[in-house]
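Just passing along the structure, written as structure tokens.
In this view, the complex is presented without one of its protein chains, the others remaining in place.
Right, subunit A next:
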Amino acid sequence: MSPSVPLQEMIRAIRSARTQCEERGVIQRECAAIRAQFRQADNGGRSHNLAKLLYVHMLGYPAHFGQMECVRMIASPRYSEKRVGYLGAMMLLDEKQDASLLITNSIKNDLSHSNQYVQSLALCTLACMGSAEMCRDLAPEIDRLLRASNSYIKKKAALCAVHIVRKVHELGELFAPAARSLLSEKNHGVLHGAVVLIIELCERNPETLERFRKTVPDLVQIMKGLVLSGYSPEHDVAGISDPFLQVRILRLLRILGHNNEGASDAMNDLLAQVATNTDSTKTVGNAVLYETVLTVLDIKSESGLRVLAVNILGRFLLNNDRNIRYIAMTSLQKIVGTDHNAVQRHRGTIVDCLKDQDASVKRRALELSLALVSATNIRSMMKELLIFLSSCPVELKSHAASGIFNAAERYAPSQRWHIDTILHVLTTAGGDVRDETVPNLIQLITNASELHCYTVHKLYRALLIDISTQSLVQVSCWCIGEYGDLLLRGECQETEPVQVTEDDVLDALETVLQSHMSSPATRGFALTATMKLSTRITDNVDRIRSVVSIYGSCIDVELQQRAVEYNALFKKYDHMRAAVLERMPVIEKNSPGHTNGESTGEALKETQGSRMKPTEPKQLPQPANQVCDLLGLLGGSEETLQPGPFAAPGLLTNTASTAGGDLLDLLGDLEPEPLTPAPIVPVYDKDGVALTLSCEKQSDVALTVTLTASNSTDADISSFTLQAAVPKSVQLHMKAPSGDSLPARGAAKVTQMVVLNNPNKVNLKMKVRISYSSRGSTFQDTVQIDSFPGL
């Protein structure tokens, strides 16, 4: 085996390899040698070998066989070997490996080593890859080191404590007192570590946060010292005294002052001082200013200070340095929710940044622009955003497109503008939009009934130009299918009409059908559109028939199925064709037909209007019947007295009602009207028993009536039941009452809900029979209710 070659020699050998293959060969030889050397018990060049292994690991070759060697090296008494061993442990081991447990003992011993550099190695390793068990074991040691050691160790122990707290949250309590006392240190490194530790403790535990609020005056003192002190050569970076520490302290102040008046007051002066005194010509100054601004905006600062902060951000935005502009936009993003108007003032600059060459700046500008869109500036902003969309980098396109859609939806000044915007987006970035865009757009179009002509013209033109953008093609096909007659009529108020013949339209649709670029879904759209045109055009029905029958033998199963059904529509069910293919009604938003991407294309079978769940093409007229039957379940027998609480039938009606209820939910949002407080009307009052009525309209035909009974006599009433009867065409369903006993003197009430369904909208009347027993005797009475309040 080759003698141990020092690290540099090996690196030289690797670098001189001219090809990847040669390099692999060299490395394999070296690794074999290293492995052999590891197996030897006592070996002088161990540290060299491990260093070589780490180099090889960095290049990406496997190095796991060095893990045990790391453990052995850590246990060695020699500093050079320990050093490499710990480095290897940090690079090769992690808590998932078993070998990491073996070093716990070594770390423990080394933490109390006499040499501070050995201690620091142990601390470093623990902070990098300490597992939860190791942390729990060694936490008391760390606490000891935090209190009594030199500053070099203290600062390392502080960061080690942060790692421990991250791994084992409960140990935060252990370190809080030590952290508090570290704040009085002079050494900046220790202070820095202490502040990081306190930040971690406060973020984890709100009680600790409360306790540390008392340290705000101390922190303010330290900051003042840093800001106002003269030039101190050891901490100076470009004229600012220890900017890293300043930034850290400002961050801690932010956490302590957040949502707390007292702490915020204590910091106001300091923040104003820092904001005005810091020199902003260099990056370090800007870092401190930036942190100050973030702190001011996050705590309960006074308004003058906030204005100062936003102005500083505005200055940053105009800075030439792109880094500064970037972070200015990042911080404006954070406050756009709370200080919206302040940010609006800078809208012009932000929109200009959309045109910046830098992709990061563009991304920030896009986020901020989308947040700044409002009803007043929607038109100008949208213009800018659309220009941006046509030239934006690929990774931002889909985000930009969905942002534009959201903005358009919320603030569209007119429907035509809305449709235009969406079409524009589809033509420029159609490949990157989300799937819901197509049904959303279709729903929008159906809602804008006066624009149908305009829309179909525009879409037809777009289709002629380009059929590669699937979403655009799908919408175009759908529109042409629906509104093809408007297209063929050749007249349009809003845009120049296009003179087409039926053949032209059918040609366009066939091109889509046959093109290789069309996805299966698009072809489905096109086929359906062709079919719909069969009722809207007069001459070329035969052509449509032939197209449809050709696709009856298409390889794509979906297309084939549709074609076969449409064929059937031509042959056996020709009498139904006109009815089936007539114009679709307006799709309500949030109905299932609306959100189900593709199904909206299958508009044909929706004979029941939008409340109907869109069914598969197979089940032609059945769904309508199904619903009727289910509704039959709900209806009780007309005019027979419906007794309220039964045991078994009650259950039956309840389940039916829930089933019916579910079905009603399936059928779409019933959109309950805004509930005005239902008036309560007394309908019966005799012998101390009073009955009141209130009703709620659920829809045009459904009504829920609530009857409330109360007892003002001195005796309890039991077996209290209500029965109700209604006219023939009204369907009645009584729900289970809340109880059947009325305690004396109105201590409690009984409520009974009755659901009425009045499809024929007859005059609603209800007869209610009351029966109860009181003081041993039974009573019965009837009352007729002719008027229902709120109806």
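Following the convention adopted for this analysis, a contact is a pair of C-beta atoms (placed from the backbone, for glycine too) under 8 Å apart; a residue touches a chain by one contact, two chains touch by 3 or more; residues count from 1.
Going forward, contacts and distances are computed from a predicted model.
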{"item": "The complex's invisible chain, by UniProt name, from \"Glutaredoxin domain-containing protein\", \"Carboxylesterase protein\", \"Cardiotrophin-like cytokine factor 1\" or \"AP complex mu/sigma subunit domain-containing protein\"", "value": "\"AP complex mu/sigma subunit domain-containing protein\""}
{"item": "Contacting the left-out chain in the complete assembly, out of A:58, A:228, A:517 or A:762", "value": "A:58"}
{"item": "Sole residue of A:34, A:70 or A:84 that reaches the chain not shown, by the stated touch rule", "value": "A:84"}
{"item": "Identified contact with the non-displayed chain, of A:89, A:159, A:201 or A:400", "value": "A:159"}
{"item": "Touching residues (missing chain, whole complex) on subunit A", "value": "6-8, 11, 15, 44-47, 51, 54-55, 57-60, 62-63, 78-80, 83-84, 87, 91, 94-96, 115, 117, 123-124, 127-129, 152, 155-156, 159-160, 162-163, 188-189, 192-193, 196, 234-235, 237, 242-245, 247, 251, 283-284, 286-287, 290-291, 321-323, 325-327, 330, 357-361, 363, 395"}
